[in-house]
Structures are given as structure tokens and as C-alpha cells.
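One structure is given below, represented as C-alpha cells, and several questions about it will come after.
One chain of protein is taken out of this complex; the other chains stay put.
Naming follows writing order (A and B), and every chain is counted from residue 1.
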Amino acid sequence: MGTYIVRRLLLIPITLFVITIVVFIFMRAIPGDAGQVKCGAAGSFDEVCFEQVRKELGLDKSLFQQYTLWLGDIVLRGDFGFSPISREHINSEIGPRVWNTGQVGLLSIAFTLLIGIPVGAISAIRAGRPSDYVLRFFAVLGLSVPNFWLATLLIIFPAVWWGVRIAPDWVGWEDPLPHLQIIAVPAFLLSLAGGATLSRIVRSSMLEVLRSDFVRTSRAKGLRETVVVSRHVFRPSMIALFTIIGLQFSLVLGGSVIMESIFNIPGMGLWVIGAVAGRDFIVIQGVVVFFAAWFLVITLLVDVMYAWVDPRIRY
Amino acid sequence: MTTAQQSTELLELQSERPFLVRALGAVAHFVRRQPLGTFGAIVIVVLIAGSILAPVLNTSDPGSSIRSAPTLGAPSGDHWFGTDRSKRDVWSRVLYGGRPTLLIGFGAVALTMAVGITLALAAGFFGGFVDLVISRLIEIIIAVPAILWLLMFTTAVDRSVQTLIFAVAFTFTPITIRFFRGNVLQESSIAYVEAARVIGASGGRIMFRHILPNVAPLVIVAASITIPAAMLSEAGLTFLGLGLEPGTASWAQDLGPNNRSYFRVAWWLLVFPGAALALAVLAFNFFGDSMRDVLDPRLRGSGLI
Partner (left out) sequence: MAEGYWGKYWRRRVSRRRVLAGSAAVGAGAAALVAVGCGDDDDDDDSAAPAATAAATQAAAAEATEAAEEAAAEATEAAEEAAAEATEAPSAVQRGGTFHHHKASQNTTLDPSVTVTDDTWASLTYSHLLGFSLNENSAWGDSAESWEQPDAQTLVFSLQDGLRFNPDAAGGREVTSEDFAFSFSRFPTSLSEHGSEVNQIQWGWMGVDRGASFETPDAKTFTINLAFPWASAVPSLGSTAMAVVAPEAVEAGGGHLKDTPNAGAGAYMFEDISESGNTYVRNPNYAGHSSDRGRFTADTPLIDRWEDAIIVDASAREARFIAGDSDIFGAIDKIQADLFANESNVQILEGVNNDHAIMELDGFKWAQHPLLREAVSLSIDWDGYIDVVLDGEGIRGAPVGPAFPQVLSQEEIRDLQQFDPARARQLWEQGGGDEVFPDGFVTVIATFGASTRHIEFIAQSIEENLGVPTRLEPADLANYVALAVAPAGQKIWHYFIAGENSLPTIPDYNALTHYVPNGYGAIFGGVYTHEHVLSANYPPEIIDVTHEIGTELQSRYDLQGATPDPEARTEILQELQRYIFTNFCCVLPLPVGSTKRFAIGSRVRNAPPVPDIENAASMGYHRTQNLWLEG
């Protein structure tokens, strides 16, 4: 177990290193740069202006130099660089933005569990009966309806019908209630697909346990069905949760791009959309590397927890 | 359905009847046992037929404004799904709009299956260094959220259907490899592969003659659950304005900025493209679930993607 963790930990930097190269190449392949954007947005196509902005941002150096400088700053000083568009250091901005995305993400994981576990459990216990079919139908529906479409409905219609905004302006925790309202809706929409997936996993793993010998035994020795289900079936099936929580973390990161731009949440997703529009390579590079590191660490944690919870698993 | 039933049914299917009869029997069996899957299959066939046959289904050029038509006209005999803000026929736009999305769904999945299976065979069979390299590759791709890969592709390359097919396939390949790698490993450990190895069959021969045919049915399962996911990721990207070229008639495009302001007066703009997209995804999901039940008893009802 110990060597496994050490090996995984050693592989993370290697993976991240390759990702930095790939992302860097992608960024430099995008037509246009921050120089053209800064000058061009004001309507100028003046080489003098370009040169000046490029020099400021170090875009005049060779690609290799740019790459090593960028990576060197991250590795040696933990410095992700300076955004020419927002005129701020990425390090100072990344914290609040990760937290904003994280709040939505954590809440959406909570919703995922709240939707997935009961739906899956009921569906398993009542397998083959109409309620099972109805719940499974809704689970597939949850996987199928595009969340941006639902988000549009939620934004437009309450405002039109009742003059109510589902997603008011971002306020932060100074106003806890409005703030909860703001993050709850995107979190709920993000949790639909995950909740549907989770319910299907819970259902199948519970069914597997329900058919196992020890459940038959516990029934045979006269335990009440509720006890059988809650103690002997439900608990072992919950191991599947660890997989889905790990998966949900990466879904949240991806989903945040669309949800944050619709609901105007100043998180990582909105940042990256703005950065793509502004050819703000430094921000995109930073966000991608940060997301990747986040993902790698979370999956490692999930795997370790998984092994810890389920002693059958050995690495 | 018990295992005993299943095996007798399988035996029946494998009996020495002519191919056509056996195929029809399999379909009839599928229809009887999998009503939702059948529904999905029918919807898929209808949507594909609709987008291919669009020119003969009372449509007009989806980009062309009809001067005589009303602006934001409600569904009527002339315009079954109403008209949009530019006096264009929504029925035509929905039919033609299925083309890019379905094409990307099928194209990307075909590509990801081809690449995924090849790499999974290589990883599962050779193991060791090859496996290590492939699993690093998987981790590199999967560590970055798919939507970031997609928008990097569309901004760095272009927004053509081909690029989107490639980009979507790229993001789904790691999952495909993982799915097939497990199955390849499982097959490799079965006695007949050992036997083939013992009698001196080459690696390539074992892979393509023995393992691949046994893994092949799973392609249908993997494909039918990947297609809806692929379509949704294209739709999300297009909705953000970073996917398909603007001006192309497509479902996600028609849910975007050009129409969104008018959703509250023109329900047909909200419902028809949205329903077409959701229905396509739903149908593939139903079909995929059913195919999994039929073809991969080990995964039955697991809902694992």
C-alpha cells in the first residue's frame, strides 16, 4: 500500500509535466495573441503596439524560453504568472476562484448523494416494480436533458412570470441566504447527471448484495426486512460512493464552465471562458494545470480511501 | 430473467437456422424483452431518417428566410414547427439541424472505438511498458476536463465538423480504452487463449483472431452509451459559442443567443430543438442500456458508464 501511494505520487509530477507541454503547444497554436487582443480591442493593428505588449508579457522570447520561464516560475516559486487582461497576478486570483467553484462543486456533490442514494436504493428494493421503472426512467432523463437548456428555462421564466431572479448577482457569504440561493441552482443542475449515474450504480450494487448468500442467511434467521436492508445491504453497497464522488469532482470542473457563464459565478469556469476570448494564455495554462493537479490528487485520495474502506482491494 | 432462461434463449439463437431467420428472431426477442430499448431504437432510426431525408420532408432551405412567412409565427399547416425570428422554418431547421450533431455523435464514437480498442488490445496483451505508456496517456487526457480540451481544439484548429469529431473522440478515448482493457484482460486469462498461446500462435493472431471477436459485441454497448455523451458535449460547446460554426443549422445553435431572447413568446423555439436534442440523447441511453443487458450479462443493470 505504502509503495503504491509513493509510486502514484511520483507519477503525478510526470503527468503534469506532459500536460504543461501539451497545453503550451495548444496555446501557441491558437491564432492571435494577447498583444493583438490588447491593441486590437481598441481597433489598432499597429506593430509598435504589438511589440510593446508582447515584450511586456514576454511573448517576444522564443517558445522554448517562454515555456521554461513559465514552468520555472511555477516549479521554483509557485508563481503562475501575470494576466495581461485582468492586470492581476494569477496566484492572487486563483484562491477566491477555486473557492467559488469549490462551493458550487461541494454543494452539487451533496445534491448528487441526496438524489442518487435514495433513488438507487428504492429502485433496488422495489426492483422490477412500477416505481423502479419510473425512477429509472427519470434517472435516464436526468442523464439526457442538457443542463444548459434547463438553466436557460430557470433564468428566463421565473423573471418573466413572477419578476424573480433565480440567480441574483453574486454576493458572497456576507449575505448567506442569497448566496446559498445563487449557488444552489447551478449546483442542483450540475448534480442531475451525477445523481442519475449514482442512482444506477447504487441500484446495481445493492441488487448484487441483495442476491448474495449472506443476505439470504440473514433473512432466513428471521431479521426484519428493514434491518436486512439497512444493515446488511445498504452499507456494503456504499463503497461505490467513493468512485462516484471522485468522478463528480471532475464533472464539476467541466460543468462549471457552462454553469458559471450562465449563472455568472466568478469561479474557474468563467475565468477560463474570459481567458479564451482574451487570448489570455497564461490564465488558460494556469487553470488547466491547476485542474489537472486537482484531479490527480483527488483520484489518488479516492483510490486510497477505497482501499482503506474495502479491505478486499489490494494494490 | 434467470440465468437458465438466458442460456436456453442463447442456445436457441445459436441453432442451425438460416441467418435471416436468426436475425429476425434476435430482433423479436429484443423487442419483447426490452421495450424501452426498442423505443430508443425506433427514435434513433426516425431521427436519422429525418435528417437524411430532410430535403423531401416538406422542408425549405434551413438558412433561407421566407418573406411571406410571419416573424415568430406559431406552428401551422405551412410551418409545422412555426417560424423563427428571421422568418425561417423551424421544422426545416430541426431536421437539418440533426445532421451535424448526429454526425459528430457517430463519427466521434466510431473513431474513439477504433483507437480505443486498438490501444486496449495493445495494452492488455503486451502489458509491461506498452501498458504503462498507454495508462499515462489515459491519465493525461482524463486529468484535464473534457470541455477544456474541446475548446482548446476549436480555438486552436477550427470549428469544422471534422475537428469536432476528432476533438470529441479524443476526450472519450481514455474511457473507451479503460472499458476495453478490462475486458481484454479478462479474455486473455480464459483457457482458450492460453491454449492458442501454447500451440504457438503469434501475438497478433491471438489478438485479432481470438480476443477481438469475443470483445466485439461490447463495441455496440460502449458505442451506444458513448454516442449520447458525445452529442451532449458537442451541444454544450456549441451553446457556449465555441463549438460548431455560427450559421450552421444545429440543435444547440438554435438554443443559443439568436433564439433565447424569444423563448418566452415562442415556445416552439424552445421546445422543438431542445426536445430533438434531449430525445436523441434519451433514445441512445435507452438503447444502450438495453444492448448492455442483452450483450453483456456481467454488467447487467449496473449503470456503469
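Heads up, the rule we're going with is that contacts are C-beta pairs under 8 Å (C-beta built on N, C-alpha and C of every residue); 3 or more make two chains touch, one makes a residue touch a chain.
Please read all numbers here as calculations on a predicted model, not as lab measurements.
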* To do: Decide which residue listed in B:Arg85, B:Arg178 or B:Arg197 touches the omitted chain of the complex.
  => B:Arg85
* **Which residue of A:Ile94, A:Ala127 or A:Ile156 touches the chain not shown here** => A:Ile156
* **Touch with the omitted chain, as defined above, among A:Ile273, A:Val288 or A:Val302** => A:Ile273
* Structure fact -> Across the whole complex, the chain not displayed is touched by chain A residues 31-32, 36-46, 48-49, 52-53, 85-87, 93, 152, 155-170, 261-264, 266, 270-271, 273-274, 276-279
* Since one chain has been left out of the picture, which residues of chain B touch it in the full complex? -> 61, 63-65, 67, 71-72, 85-87, 159, 241-242, 245-247, 257-258, 260-262, 264-265, 267
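Everything that follows uses one rule, which is that only the chains that are shown with their structure count from here on.
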* Distance between chain centroids, defined by C-alpha means - chain A, chain B (Å) -> 23
* Asked: So in the complex, which bits of chain A are touching chain B?
  -> 11, 14-16, 18-19, 22-23, 26-27, 29-30, 137, 139-141, 143-146, 148-149, 152-153, 156-157, 160, 197, 199-201, 203-205, 207, 250, 253-254, 257-258, 261, 272-273, 276, 284, 287-288, 291-292, 295-296
* Asked: chain A touches which residues of chain B in the complex?
  -> 36, 136, 139-140, 142-148, 151-153, 155-157, 228, 232, 235-236, 239-240, 242, 252, 255, 260, 263-264, 270, 274, 277-278, 281-282, 285-286, 289, 300-305
